[in-house]
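Heads up, one of the protein chains got dropped from this complex, but the rest are sitting where they should.
Chain lettering (A and B) follows the sequence in which the chains are written, and residue indices restart at 1 in each chain.
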Amino acid sequence: MNDAQPLLTVDDLKVSFATEEGVVQAVDGVTFELGAGEVLAVVGESGSGKSVTAMTLMGLTRSPNARFEGNAHYKDTELIGASEDELRRVRGAEIAMIFQDPMTSLNPVHRVGDQIIEQIQEHEGVPDQQARERTVELLERVGIPRARERVDNYPFEFSGGMRQRVMIALALSCNPSILIADEPTTALDVTIQAQILHRIRELREETGAAVILVTHDLGVVADIADRIAVMYAGRIVEQGTLDQIFYDPQHPYTWGLIGSITRVDRPRPERLPAIAGLPPSLANRPEGCHFRPRCPHEFSECPKVPPLEARVDGQAGHLDRCWLPVDEKRAKREVRPGEIGLETKKEAAA
Amino acid sequence: MATEPVTEQTALQGPAAWEEEAEREQVHGLGPWRLGLRRLRRNKVALAFGLLFILLVAACLAAPLWADNVAKTGPNAQHLTDTIRVDGETKNVVGLDGVPIGPQYLKADGKFFLGADRTGRDIMVRLLYGGRNSLLIGVTAALITTLLSILLGVIAGYFRGWSDVGIRALLDIIWSFPVIILGVALGVALALGGVEIGPISISGNSLAIPILIIGFVYIPYMARPVRGQVLSLREKEFVEAARAQGAGPLRIMFTEVVPNLASTILVFFTLLIANAVLLEAALSFLGAGVRPPNPSWGTMIDEGVDRIATAPHLAIVPGVMLVLTVLSLNVFGDGVRDALDPRAKVRLEH
Partner (left out) sequence: MLRFTVRRLIQMVLVLFAVSVITFLIFNVIPNSDPAVRMAGRQASESTIKAIREEWGFNESLPQQYVTTMKKVFTGDLESQFTQLNVGEEIRKGLPRTLSLAIGAALLWMFVAICLGLYSAVKAGKFADRFLTIVALVGISMPVFWIGALMNHYLGFKLGWFPNGGYVELTEDPVDWAYHLILPWTALAILFIGFYSRVLRSNVLDTINEDYVRTARAKGLGERQIMIRHVLRNSMIPIVTLWGLDFGAVVGGGAILTETVFDLQGVGQYAAEAIGQLDVPPVLATTMFLAFFVVTLNAVVDILYAYLDPRIRLQ
């Protein structure tokens, strides 16, 4: 963790929605910090609350059915309770976002260049010609060939990967301090995935923007993240640097995630390892630790909600939510020599 | 609580466990029809209008009861030269100046409850009998349209190829004729000579003529959306799965496609009745629909508009009945559509 003032401080953020099936607690007390220029990966499966967290920072989850608690401090603005005017100032110019599905995220009836110029003009009011020049430059920077011609194309004239690059160009157009990327590669081919992530990393280095990368794929973040926050059922269950998470994971769920990454440097397993069971229904969660039903190492402390704390000596920034003592964790997570994974309850019993 | 089943099932591994999990969830959750019914039940306005429609239909069906027991006259019986006793006075049913008597309500024991028309016929009796005709025509025509639309829409949408091209061309051409023009053209042509369908010969005066015409004219209105939905359903995974299991096209059509069309069909059917009743009124108003002396709301409005200067109630009464009927169908149909709309999920206020 850097010692400078963090750019973004999220404190015990809670988001709930009223639906026909009851109140859904999508985000259940999320706390983290983001330093300037850092890449924070927020990893979790669908329903973990990671996207809701990201979108709430931009105020995009506001609706009559939504209830918010907690804070999110960005520079000197409090995002959660901010007025629409304040949020509008922040959106695009300070915090920008790229979304999961590039096919539907751009307006089909406006030209691509116009959509970028629109954002530039909203925040900076520069002369048209200048905005246009900047847009062409941005498109070149994200790797769109023949940018000068293609700036007048419509979205449907681009492939998925190209559209996502346009979205990145759009997001960076006003030099934001934070770029939130919500599953930017999920809807794209694996080959394009690598290119997009590579581009995000390059641009981060060029512009110095901090990045919050939301994804369900732990393998994707290994190349690009500084710190990782693992989310499960609305809570952050583990948080630490890239090395800490990959080499000394403390939470059983994290073990499962790491164990399920297929590796090219190992012999192919007989069966693709998976974490048994399903995430809990959002409206109906178990008491205490949410991961209990799927955890083979459940014991007497687990019905109490484990707080997110640093439990490992010498790793002050490494937080987790598991009651197990640290040495037991290190013992239990080894399923086979040298491999980290989550054994099933059946195997644990044996 | 979701905890127990999950704990037991974790003893099993992999996809089998997850499927069992999902099945268990489904029993606890509500299928789309039950959910829709629940939503509809909450929509008091739609239910009220649905009830209104039923009451109106019941009243019209009870026409003979009213005619025989209260008004003591038939729908076509003219009382041009008769008199009735009202409050001890004797009044002419049709005055010497040709102006018929206005609504008497209960003053003459229910006779001429809503007044008389220019040939002395009891409006209330005609209204109820006319309603029977109008509703009969509306509902039967809607049924014809629905059945033919499903047939054509499913064939065109599922089999594609030449049948699709042919059916689509046919629908487009029929729809090129404005509904009233086509109805009128057919009405005029068939009124003069009747029509032969195979061995059945129908006279120009029969009610079957407007039924057939209206039923025919609205086919594209419903067949095209049905076809569109079949097209998209066809590509859905469950249809592909059925095909992979070896099910033949007819079986797929009946077990997979048609049930999913049910909500579209239901909504359209309600709206069709409303449109059919309105079209019948328009055609009869122009003289190309129900032929005298058969009463219908359309013919009554026609007669009423002629005399609107001297006896406005002649036009107002059948019009109001018509509007109430069509309105109740529209409001109810709207409620059904809202209830079945999956988009309506997150709508409650907290």
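Quick notes on this one:
In the analysis below, contacts are C-beta pairs under 8 Å (C-beta built on N, C-alpha and C of every residue); 3 or more make two chains touch, one makes a residue touch a chain.
Model, not experiment: these values are computed from the prediction.
From the options B:N69, B:S201 or B:S232, the residue with contact to the unseen chain in the full assembly is B:S201. Among A:V39, A:V52, A:A93 or A:V136, only A:A93 touches the chain left out of the display. In the full complex, chain A touches the omitted chain through residues 58, 60, 64, 84, 87-93, 96-97, 99, 101, 104-110, 118-119, 122-123, 154, 156-157, 167, 170.
If you put the missing chain back, the residues of chain B touching it would be 45, 169, 172-173, 176-182, 184-196, 201, 274, 278, 281-282, 285-288, 301, 305, 308-309, 312, 315-316, 319, 322-323, 326-327, 330-331, 334, 343, 347.
Note that in this section only the chains that are shown with their structure count from here on.
With centres defined as mean CA coordinates, chain B is found 52 Å away from chain A.
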